[in-house]
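We show some of the complex, not the whole, and keep each chain where it was.
Going in written order, the chains are labelled A and B, and every chain counts its residues from 1.
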Amino acid sequence: MTEQPLRLIIHAADEASLARARSNAANFLAAIENAELELVINAGAVAAALACPHATDRHLRVCANTLRNNGLDAPAAWPQVPAAVVHIAERQRDGWAYIRA
Amino acid sequence: MTEQPLRLIIHAADEASLARARSNAANFLAAIENAELELVINAGAVAAALACPHATDRHLRVCANTLRNNGLDAPAAWPQVPAAVVHIAERQRDGWAYIRA
């Protein structure tokens, strides 16, 4: 066990996984001080997130491909990534852990 | 290809993924001598695992958050982790691979 800080991507790709991801995110934030956490959503998870706000939404990273392909708009406060798949690969290359909720 | 041993988290979060995870675990154990394997279950996978024992259950790590939030009890022989999401992030930080079944 090293002392390296935990940096985590939680990924949700449909409505059911978004619900789990939000619960995972809340548990992670409660357990880890100064956690670095991103909740990356693409595919069906994007419309599900738009339909229902959550306390962990400040950690969202929204796939711009999904928004464009589905004619959706996200709140300006939600940071977008051009492609969730690329963002997730880059984060892991840079040492982040990954969980698919 | 290095000679570093394989250490793997298999993660299941619902009933369908638990069935795949158990099959994955059996295949992994059959292929890798002295494998280090943990089958981490949370969300809907926990009740599904309790309902139906399996030959790979000695590799289970059960999310205590899920047990508490759903009023479930797990067999004393099943090791628990306080939060599956934290455990999975820590294992990856320490060099374990991860598959979501």
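What we mean here is this: contacts are C-beta pairs under 8 Å (C-beta built on N, C-alpha and C of every residue); 3 or more make two chains touch, one makes a residue touch a chain.
None of these values were measured; they are calculated from a predicted model.
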{"item": "Homo-oligomer size of the whole complex, from 2 visible chains", "value": "3"}
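Here is the rule we use: only the chains that are shown with their structure count from here on.
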{"item": "Complex contacts: residues of chain A adjacent to chain B", "value": "1-2, 4, 6, 8, 10, 16-17, 20, 23-25, 27-28, 31-32, 97-101"}
{"item": "Chain B residues within the chain A interface of the complex", "value": "11, 13-14, 42-43, 65, 82-86, 88-90, 92-94, 98, 100"}
